[in-house]
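To keep things clear, I will list the structure first and then write my remarks on it.
Up next is subunit A:
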Amino acid sequence: MGFRRNRNPVPRASPEVQDLVYLSARPGAPTKGMPMKALALLTLAALLAAPLAAEPKGSDTKGKFYFKKSCKSCHVDKGSAAVLTPLSKTQAQWRKFFDAGKHGKAGETLTPKFGTPEQILDIKTFLINHASDSPQPETCGG
Partner candidate 1 sequence: MANPAPKRYAMVLDSRKCIDCKACVVACKAENDVPLGVFRNRINVEREGAFPRLRVSFDPEQCHHCDNPSCVRVCPTGASLQREDGIVLVTEADCIGCKYCIVACPYGARFFNEETKVVDKCTFCAHRVDRGELPACVETCPSKVRTFGDLTDPASPLHVLLSSRRYRVLKPQTGNGPQLYYLY
Partner candidate 2 sequence: MDRRLFLQMVGAGGLAATSIACPKFFGKGKAAAAPPPRGIPTTCELCPNKCSVLAMVEKGKVHKLNPNPENPKSRNMLCARGNAAIQQVYDPDRLKQPLIRVGARGEGKWRPVSWDEAFDFAAGKLAATKAKYGPEGTLWSSTEGFQEVFFKNLGMAFGSPNILRHPSLCLASVNLAYSMTFGTVPSFDLQNAKYVIMAGANRFESFITPDTMDLIGGVMERKAKFVYLDPRFTVTASKADEWYAIKPGTDLAFILAMIHVIVREERYDKVFLDQWTVGFDKLVDHVAPYTPDWAEKETGIPSADILRIAREFADAGHRAVFYAGRRSSWYQNDFQMRRAQAILNCIVGNWDREGGMVPNRKVAKGEFMFLPWDDPKAPRVDEVEKNFPLASAKDGVYLPLRENVLKGVPYPVKAWMIYKQDPLNSVPDQGKTLKMMEGMDFIGVVDIAMSDTAWFADVVFPESHYLERTDPIEVMPGIWPAAVLRQQVVKPIHDTKPCLEIAQGLAKRLGLSDYFDYTIDQWVEAEAKELPVENGLEHMKKHGVVAFSEAKYGTTRNAAQRFVTKSGKIEIFSERLAEAGHDPLPVYAPPQQPPSGRYRMILGRKATMTHAALANLPWLHEHNPENDLWLNHDEAARLGIRTGDLVRVTSTAGSVTIKARVTEEIRPDCVFMLHGFGKKSPWLRSVYNVGAADSVLLETAWDKVSGNAAMHETFVNVVRV
C-alpha cells in the first residue's frame, strides 16, 4: 500500500561514459586498431550502461513541465486529442516520433508550435526516460 509511481528520470551515465558507449555501440564504429585495454574499458562501460545508452540530453524535469504545458493541453481525458502519457509508447517509438519531427496527420513541424528546439528536446528526454519499456522502479510514500 502507499506505493506511488516514481516520476524521476532513469539513471543516466555521465557524459563521458555515454560518449564511449555511443562509440562502441554504433554499428561500424571504429574499433580496429584500438588497444585491447581501451576496448575492454569500452565494453565494460557499454555493459554498465547498456540499457541507458543513447539517451537524449535534455532536462527531464523541464521536459515534464513542457510536456504538460504543450502536449497535455489537448492530449487529455475528454481533450481534443487522444490521451497521451510517456507510457503510451516504447522508447524506440518515442525516438522515432521525435526523429521524424512531424505532428499529427497534417505533419506540421514540432517547432515553433509546440516549443523551442531546446524545449522539444526536454520533452523528448522526459518521454523516453519514462516510456513503457523504461526501467521505472517505484518508490514509497509521497
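Note that contacts are C-beta pairs under 8 Å (C-beta built on N, C-alpha and C of every residue); 3 or more make two chains touch, one makes a residue touch a chain; residues count from 1.
How these were chosen: all candidates are chains of the complex that A comes from, given by their letters.
The model shown is predicted, which means the values in this text are computed figures rather than measured ones.
Enquirer: Sticking to the defined contact criterion, which numbered candidate from 1 or 2 is in contact with subunit A in this complex?
Expert: 2
Enquirer: Across the complex, what residues on subunit A touch candidate 2?
Expert: Within the complex, subunit A touches candidate 2 at residues 1-6, 8-14, 47-52, 59-62, 64-65, 68-69, 77, 87, 90, 132-142.
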